[in-house]
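The excerpt is restricted to a subset of chains, each kept in its original location.
So that you can tell them apart, the chains are marked A, B and C in the order they are listed, and the count of residues begins at 1 in each.
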């Protein structure tokens, strides 16, 4: 069966060196084996798809298995590696940086690791930020802190300028930790590198607190994010029950995808309404949100409402379409909007509204243990890919297995909650809210 | 020496019953002793004050020691007790309720305990909230939850109406958990009761997350509040360092007194500027806040600013003096104001401002262990006072000892940070900010 | 392609009722679809396996997809459901109970739900424990508490006796939350039920804090367990560095499988040695553990050692093979043994050993948010299976998808760390310990 359906990973060229890792190539010796270049995993493991492939004699869509290769492209001790973190904060960034540095230094013996400060801005000499030199000693404790100790920034820089900087500093591999925009950016850098026939590997580690990168399992930091969020929902519930007709509105992150709002709701079942960008809903009318809220208050005298920041944008008649530095359309503030609409609706009823926007508290938390484990493994796999000369890929987990996927594939579209899926169904069942409003 | 300088506690009359507590009256038998009616503690224990009293033959100002009395006013098994919680949420309210119920039920054998829902509103029959019956089983786990499970409300109700409700329901003692307004309210209830020659004890347990009740040591919940706040300061620091010229502004509670802002700052020493209501400061000018911030950014490329909600009100030229339901003057939003002023000041410099308002998250937290211990003991002492027929007092801790003080004394003025005191000096030293701005 | 390789799920009979769930059967209407009875997922999604199946024309091993069926076996409002929790504590048990009760009550309208106290003992009338009636109101807050509010017990009860109890109480479905022994037990109950031609569904929800149930992805509670454990590793590190040649030994759970020890180590990278049941290691000798520890102390003056409770059993010459109430062979205490051996080895060197056994603290923690979400979904799927008349299965997640697998399949053997796998490799790389000792 051919590989025409595989996500095809780009490479800088044929391997030229033996890996310094003391691994095995045989089963049964209790030593981890190098991953073979042809090891693949099927993307859609449903029997239906299997049968389809069997019938049509099409090969199933496959992903390349992540891990250390026996033959590698770079001579480790001569490598200069660079790390950059872009976009908004997310739990686990420091863990990924730490994992990259440790794997480069201890696994492969890389001697020079550069930290690029303040995102892509740091690749623009005009910004004058300089570089940081990264060593195991400098990063050994950073996993216990939230944020990114390299600093970050939003927005693009000129691609050729950034490649100039990489070439001038003899960088052999660039690890970019960031979201959709960052990944598109590093892919463009990779294309420019290819055009120049330079030998620089570019590797993305997808960072999206919204969990909206396509194809992959949950992104790192997302689990921590809804863990922190769910404990704030408990506070919000205390506020709601602490007043007669108490209403708590909590705005959570989620520009295009409501995963944090939905998971936090499922994790801390005190929520009565959850509103996400994927769903349409009406405020007014017999079946609208306000009518449902009114009914809830009559019955229980309090309500907890979770709203993702990107929800209900269809309710703003005159959207201005202003974009932020990262090129994302700026959202109208649905939280404040809802608060005002609710206040107006209940102007003759005694209610008490509390509005909570905990975004900065959530995104700055240090990674919890599951994310910590996940970040280390993502980082290790990113290093293995770079050393093997692979490029323009993301290190990621799909169907619970670590794989490499081309950046271009995961940035084609955003992952969204499937409103017909079991996850959303569980969320709705947990809140008891109507299917449609 | 006479008692002319004692804080004089009001009483419903001579004791008529023996306490059911199996305590002792002699030292050395390893059993707790009843507190004698004449046990007093000196309010100001400085040697200077002692010498002054010695010289002038004045008695020092004294406080009545809290604790169980051997002779009590009420016959415990016939008592109906009522509990009400008013004003904003604060960690520990549920612990106090739990402590009251447990002490009434287990220590004294009180059979009837009424929970009044939604603050003083619950004493107004027109609100139609009804009463809750409280038992040990109902309250045994409530200390693990933040908020108040009785519900609360702001604002006053007509005093005579509330006393009518108490009389109609044969309430013998009312425990009011609340702040300045609540305490003044329950004192007025006590005065009306006295006028009617009714035999109802009213006891306040001072609740102020701002720690602004006068005379007393730290109020319950305040320690938990700045504990929760200080961990958010760590997040804010992550945000500030995560961006070039990153500025985090955290607005913390503190209408008239900046204790939470100051203590959180001292506890989590990542703060560069703390602004509290007690201090004057200028924004503009050579020695103003903005100049100091500019200098800080030039040196360190990030800054963390903590501002109490009541700080900088002098900066608003056209204060409207609007009052909220509790009768407090509504403050202009200094946090948003600062954010705008900073943005304007640095309009030609690349900065990144994050504004965080975690108030609802802080005030809804469950009490930490120190507050939990404190709340139980405050509640126990409140019950002892009520059973002894004392009234119009607060159960509180002064100079690390539990005492009773008349409500009228602690509501004369708000406690504020002494800008000449060692505490504020420590805070300033910790931030490194100029003494004046 | 036939289904000869599917994990075949047993059924009580043909469906007889329509599901009360208002779901859809078509795509595109934004309503969740009923799961078709023939929906399957391939267990091994490697391309190698697919190619093998294509070549040999064998069907791949498949799993039945979990979820609500349109046609169900039981008439919901007449159903009596029972829930039992067995074996040791594990974070998330209360969440599963809560999820079961909510799904039975709100999704299907089940009116009678029985809580069986103290594990299988509660199905033995001789124990005299009685039953608890479970309602949404009773369980609504239990997810915030660790442990199991139903109580648990270890060990078997006579199967026919237990089935008698179920029949006498007209139980239609039994949900058993427990580990290997519990699942074998409930499978035996299911076999006895089948023999009697009774119509009682028995469903297992695999509970194993050790994560050692075969075939399935991580078990619930395991993520919380290593989260709690990893923060204790930080404490242990503080102890180790707080003394000259400080050595901290932390014994973590893991009778046959060292997953908690390994994941906690990877999550909190302060560990220098991790010892798990899956690995052999020698204490003495040039390449033994003690020599490696000595070298570590010489270099760094402190060491942190994590040992799973089942590790190093080969070191006990005279194993007695005593079994506990659950039928598990009682382990010698490797933690105390190690402590003594280390003390003896370094008898002429100043060292300071701290031994920490935090097992009860870990297993009693409330579930973190990821586990909370997971527990709810496992519970919901368990209820869907039971209502559809399926029996002798576990509700579980494999390759990140919810499926049903026969109990007999997951209890064939314990899941163990693959010493040749990438996970263990990551752990070893993180500690820096030698591959063999």
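Brief remarks on what is shown
Assume a contact is a pair of C-beta atoms (placed from the backbone, for glycine too) under 8 Å apart; a residue touches a chain by one contact, two chains touch by 3 or more.
Not measured: the values here are computed from a predicted model.
Because all chains derive from one sequence, the complete complex can be expressed as a copy number, which is 4 in this file against the 3 shown.
Everything that follows uses one rule, which is that only the chains that are shown with their structure count from here on.
The angle of the rotation superposing subunit A on subunit C, based on CA atoms and rounded to the nearest 5, is 180 degrees. When each chain is reduced to the average of its Cα atoms, C sits farthest from subunit B. Between the Cα centres of subunit B and subunit C there is a gap of 46 Å.
Subunit A and subunit C have Cα centroids separated by 28 Å. A separation of 43 Å divides the Cα centre of subunit A from that of subunit B. Shown for subunit B are the residues that touch two or more other chains, of which there are none.
The part of subunit A that touches subunit B in the complex is made up of residues 89, 117-118, 121, 127, 129, 145-149, 151-153, 232, 234-239, 241-244, 246, 248, 354, 356-358, 360-361, 364-365. Within the complex formed with subunit A, the residues of subunit C that make contact are 1, 22-24, 27-33, 39-42, 45-48, 50-51, 53-54, 60, 62, 67, 98, 102-103, 106-107, 140, 143-144, 217, 223, 226-227, 229-231, 234, 263-264, 266-269, 279, 368-370, 372-373, 376-377, 380, 399-402, 419-426, 429-430, 432, 435-436.
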